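There's a structure below that I have some questions on.
Missing here is one protein chain; the remaining ones are kept as they sit in the complex.
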Amino acid sequence: MFDFIKDMLRQAFISKKKEYYLWLGFLVFLIGLGAISYFKQYTTGLIVTNLRDQVSWGFYIANFTFLVGVAAAAVMLVIPAYIYHFKPIKEIVLFGEMVAISAIVMCIMLVMIDMGKPLYAWHIMWTPNWPQSMLVWDVIVLNGYLMINVAAVSYVLYKLAHNEEYSMKVMWPIVLLSIPWAISIHTVTAFLYNGLVSRPFWNASIIAPRFIASALCSGPALMLLIFQIARKVSRVDISDVAIFKIAELVAYTMAFNLYLYAAELFKEFYSASLHMAPMEYLFYGLHGHDNLVPFTWMALFFNLTAFIVFLIPKTRRHFPTLNLACILVIVGVYIEKGMGLIFPGFIPGSLGEIYPYMPNAEEIKITIGVWACGALLYTLMFKTAIPIYLGDLRMKTPKLEQIRK
Amino acid sequence: MSEPIEGHLVHGAIWTIKELYTYPNEYLYWTVHIVIYPFLTGLVAGAFVLSSLYHVFGKNELRPVSKFALVFSLALLIMAPTPLLFHLTKPWRALNTMLTPHFYSAISAFIFVYLTYMSIVVAEVWFVFRPFIVQQAREKTGYLGLLYKVLTLGSYDVSERALALDHKISKILAAVGIPAAALLHGYVGFIFGSVKTVPLWKTPLMPFIFLMSAVISGLAICIATYIAVMTFKKTYICLTTVRSMGKTLTLFLIIAFLLESLDIVFHAYTAEEFWAILSEIIFHRFSVNILVLQWGLGMIVPLVLLLIPNAGLIRSFVASCLVVFGVFMMRWDVVIGGQSMSRSLAGFMKFKMPILPTSIDAFREGLIVVIFLLVMPFVLLYVFNKVLPVFRDIFTEEECEIHTKEISRKEAHT
Amino acid sequence: MSLSRRDFLRMGFLAVCGTVIPLGSLEILKPEAMASLVHPYSKRKRWAYVVDTTKCVGCGMCVKACKLENEIPFNADVQRTWVERYVQLNSGEVIIDSPRGARYGYTSNDPQGRAVEQDEIAKGFFVPKLCNHCEKPSCVQVCPVGATYATPDGVVLVDRKWCIGCGYCITNCPYFARFFHPVVNTADKCTFCYHRITKGLNPACVQACPFGVRKFGKLNDPDSEVFKIINTERVAVLKPEFGNEPHVFYIGLDHIVR
Partner (left out) sequence: MDRRKFIKSMAVGAAATAVPLNQSDASFFDTFFQKYYREMTKEEKEEVVQRLEAEYKAKYGKDIKVGTEEHIPGVLFGYALDLSRCIGCRRCVYACVTENNQSRNPQIHYIQVLRFRRGTSEGEHWIAGASGVSNLEESVKYYDPPLVPQEEHFYMPVQCQQCENPPCVKACPTQATYKTRDGIVVVDYNWCIGCRYCMAACPYDARKLNWAEPYIPKEQINPVTHYLGNRPRMKGCVEKCFFCIQRVRAKERRYPACVEICPVGARKFGNLLDPSSEIRYIMAHERVFRLKEELNTSPKFFYFFSI
């Protein structure tokens, strides 16, 4: 067992390729940059960011929201893999779950970074304001989802390391739990925002389905890119069929997402109550403040273009266009759900003040650091899992030894 | 106008009972017809989606119901706007919506969305049944023959190439029809969602909620009608077809259930000013309607029935009927329940449906008309069935077995 | 034959497009247009109304005058203007009533038929209501045929000859100022007595009020009483959160007013 762990670690950190070390070094460099900025923020206070009382949540929470979506998107692989037994996807669901793990870890990091007194975060466990506070719910469901995915990945890897077929008896409960759980991390995160009467922009029940729909677009799109890179840099075989199937699913979810988006936009502009101001700010600018306007239109344009590319089978099955569409939809959803959702919640503020928030360099550096952490985690996990997955690395059990002899 | 009329009854006063403080002008102005109208429109959308499942998504086991679902959706579609005509106090002015449409109004868009959708459905029906029509036009004589000849629209080409083209076109139409159905019904939801004064309605989720409940009601009524007609005709029913429909129904039922509960949970959590009166409606005044009939009988019971494996004909039939009933109750609760809360948030209104047609108003909004509206689609289906072979294209036992095997092979293959 | 079919198809396609395109006309993308926003009125003539609730005694003369002037059957339980009574008890409970829209006035001291002792009452007052003639009227927004419309001077009117009677406007009015006219059977509402104000007269209710509760005038006319009140006193409107921008301004509005 000890040897096996040693082997795993060796697999993770040792490679014949120089590029691998370069990649690791690059990530560590980014993490270092972020860490320096975070140290500054930790010692001086959140004043180093552009956040103020008027806009108290910003770039960190925007990234958090986007990443929750990425995490939940593992379910897009789990459903076809385990419920519909679609074989090509079943083979890669493991790597999808790893994306979920990295995303959740990044989410937790971002929330901790966003706190004014992160050291005292243990108070949540001591006197949780449960069930009233949605933040407590969010802590529970995010950690739960992390555990579910860690359990699923480690069980499958464990069985693979023993050269055994995993048993569906063990997987079923995990799968059955993970599907509603993935939906729930989204619903709860949506409620985190839409439960607030003070923020009319968020205060609509459509936020939850929209969250789910947009998550199911951006997450799989990100996975599509990761899988393509993965099969380039490693020997792992990810079939085109699986990729095209995921792309097809993205087309459906994008249709959903756009439908819901249209419903919300139409409703908001149509009702034209005083609560329309944030929408106006997003799309047309408010009282001369229009720093989000180009982003909003860009996101809309990206989403629509990507939808068309995903919808047409010809472009969907053509890798250059597919990849372009993936990037478009990721950027589109990142804007729409990150800054497009979090910032206007505070603009105009509860007393009508407009504080045109944009993240400053420190925030961006810290966030890049967090993304680099996630990428590093994924790289290491992937690098460790590959030899087990391909059968190069096996645990030395008596039974296996016998077989080998 | 001359002398004021003693005790003149105002529109709405016959069926409205006021409680506590409501505004003096407040009556239930939208009643049963606004219940039936989205209900029928929803059935259309659902039935059309069912037929598209075969035409677009290649669910071959649904072939026996695809034509029936298509024709049924046409029958329902024809009836869909009639409740609106009964509802209008000036029905003969309905054409005004086309003469001077005011596009910011959700209702004015109806006629256009409706016509678009109608043209899609009619065109698809024509393409699907064209070989049959051509054959009949060549064989039949007399009035019926003339009818078929008119129906061919002068096109007698039934060569292989033409038929392949037909098939392709009907597939495209079916595919276009899905977003059109989503638009049609989403827009019906929007009629309610855009009314900002009614707390129960004013959610941007309304189009989506309506769309999902529309799909489940349409699927369910097709299942129920199909089973009923086939049993009545003593024809063999392929269980695989029924189960496949049941599976789709289950999926949409779950989504619909989640969406509806999501909205209620949302209101309960945010607890804005109107939640006091809304919770009074949900948990007291309409508790039987909403909690027992709409959610319990209409969603949870059928969901359980459908989720238990190996559903038979009777179980599917019962579950489908319950779903249709549940969706009807949902429309009822949304329309009547939503308006029962006074806009003053300090009073309630009760709806008492006029049974006997004691006056014109009582007749128009009364029970007789309601029954007429709900029966008419089936009558139309009967008429269509006389002209077109709606139920003829069914599986024999061998075919059924082939499809059953194919499906089980698909599952085993993975 | 196949040629004819292709033609038929093309015709059908064109017909479909033709019906869909007006829907998607680009104007709909503009929020102002969608919200039936009329141009800002900075310099234009605009009627407005002021109600001083601190003076109202609930005599109901305004309701009576309105009914007679505008030929709404007197005994029909719908009215263009009405008066509400608010009674707040010491316990904080609020009792609201408006018997027959107060067209006979308030003759008894029992709100909603409840006997309330004098020393139980913390506060009591009357609030006259009428159509608010909003700048962004939600009734105009939803009328499918454009039968209800806002005049350039800000009065919202109904065309009885064109109304189809769908009731959408009634449902969408936050103030429930609209109703079906019992005789004509179309949507009906307060017109600010348009037939009078265009001749330089005051609306009937303003004329009838013996206590000077109701005031009427042009918003941007420095000589009008309405202008003076709005610019010097603290006025409020009903249900501002709907964003309708109502133009009936109230003096002395309490938070218990619905």
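Which chain is which? They are A, B and C, in the order written, and residues in each are numbered from 1.
Rule of thumb we're sticking to: a residue touches a chain if its C-beta (ideal position, glycine included) is under 8 Å from a C-beta of that chain, and two chains touch if they have at least 3 such contacts.
Not measured: the values here are computed from a predicted model.
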item	value
Among the chains presented, those that the missing one touches	A, B, C
Missing-partner contacts on chain B, residue numbers	271-273, 275-276
Chain A residues that touch the omitted chain in the full complex	43-47, 51-54, 56-57, 111, 114-121, 123-124, 126-129, 132-136, 139, 192, 195-199, 274, 277, 286-287, 345-346, 348-354
Interface with the undisplayed chain - residues on chain C	40-42, 53-54, 90, 122-123, 125, 135, 219-220, 227, 230-237, 240-241, 245, 249, 252-255
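Assume only the chains that are shown with their structure count from here on.
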item	value
Innermost chain, where centres are averages of C-alpha coordinates	B
Centroid-based (C-alpha) most distant chain relative to chain C	A
Rounded Å distance, chain B centre to chain C centre (Cα mean)	35
Gap in Å, rounded to a whole number, between the CA centres of chain C and chain A	49
Multi-chain contact residues (two or more partners), chain A	270-271, 273
Residue numbers of chain C (touch at least two other chains)	34-35, 141, 242
In the complex with chain C, residue positions of chain B that touch it	1, 4-13, 20-21, 23-27, 29-30, 84, 87-91, 93-94, 96-97, 99-110, 112-113, 115-116, 119-120, 123, 153-157, 162, 165, 169, 191, 194-198, 339, 343-346
Footprint of chain A on chain C - complex, ascending	31, 34-35, 37, 136, 141, 240-243
Residue numbers on chain A that touch chain B, as the complex places them	84-87, 90, 134, 187, 191, 194-197, 203-206, 208-209, 255, 259-260, 263-264, 266-268, 270-271, 273
